[in-house]
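Missing here is one protein chain; the remaining ones are kept as they sit in the complex.
All chains are identified by letter, namely A and B, in their written order; residue positions are counted from 1 within each chain.
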Amino acid sequence: MLPEIQEFFHMGGYAFYVWSSYGLCFIVLVLNIIIPLCREKVIIRSIAIQVHRKQQK
Amino acid sequence: MNRKRRNVVFAVCFIVAGMTIATTLALKAFRENLLYFYSPSQVQAGKAPQSRPFRIGGLVEEKSVVRNPDNLTVQFVLTDTMQTVTVVYDGILPDLFREGKGVVANGKLRSDGVFEAFEVLAKHDENYMPPEVADALAAANKPITVNSVVKPE
Partner (left out) sequence: MLRHINQFASPKNFYALSCKLVHYFGGACLLLFVAGVFGGLLFSPPDYQQGESVRIIYVHVPSAWMSLFVYIVMAGAGTIGLIWRIKIMDVIARSSAPLGASFTFLALATGSLWGKPMWGAWWVWDARLTSELILLFLYLGYIALQSAIEDPRMAARAGAILALIGIINIPIIHFSVEWWSTLHQGPTVSKLDAPSIHIDMLIPLLLMALAYMCYFISAVLMRARCDLLALERNSAWVGELIGERSR
């Protein structure tokens, strides 16, 4: 079992190229989800403060 | 559709049409420079630059690769099925360098007609298949169709 797993990660000698391609895609795609999520939080909070102020007036 | 909107539509059409015409003309004018490599036929016809380096592309002729046992020097024949050019190269060949497959070599044409390359890149074809399938095709004597390596002029 172990040599098979090792062979899988070795990728026939192309491990660096294959794994960095997949890793890079994963990082970029996940970042593009996290950034709008964070932005949404910030915007909603700032609008909530604005609404709150209006109600107090 | 009101008039303002129609003007915007006209402007959009104008931009796209203008850009298309301009680009077509520009690409026609620079056609030569956009060629990444010359074919052996073009080289033999004297169309390739004589004094400066250029790239040459074609298939490595079967059984033409000669390796010098003492150093890394390799000699092989490039063909586009019409004409051939002999190439010498001193360096490490890419993994995909095979007889019968495409390569692009960068270098200079010597006065004796031999191309002295300082860089050899492999040009792989657009076919992807498991080795067993390729073996089966070879056993059945079925050729693997490849889009021509060298584009017609």
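Following the convention adopted for this analysis, contacts are C-beta pairs under 8 Å (C-beta built on N, C-alpha and C of every residue); 3 or more make two chains touch, one makes a residue touch a chain.
Only a predicted model underlies this, so the values are computations on that prediction, with no experimental measurement involved.
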Go through chain A and note every residue touching the omitted chain.
8, 11-14, 17-18, 20-22, 24-25, 28-29, 32-33, 36-37, 39-40, 43-44, 46-48, 50-52, 54-55
Could you pull out which residues of chain B are in touch with the chain that's been left out?
5, 8-9, 12, 15-16, 19-20, 23, 27, 31, 34-37, 39, 57, 93-96, 98, 101, 104, 119-135, 145, 147, 149-151
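Definition applied: only the chains that are shown with their structure count from here on.
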How far is the middle of chain A from the middle of chain B, if each middle is the mean of its Cα atoms, in Å?
39
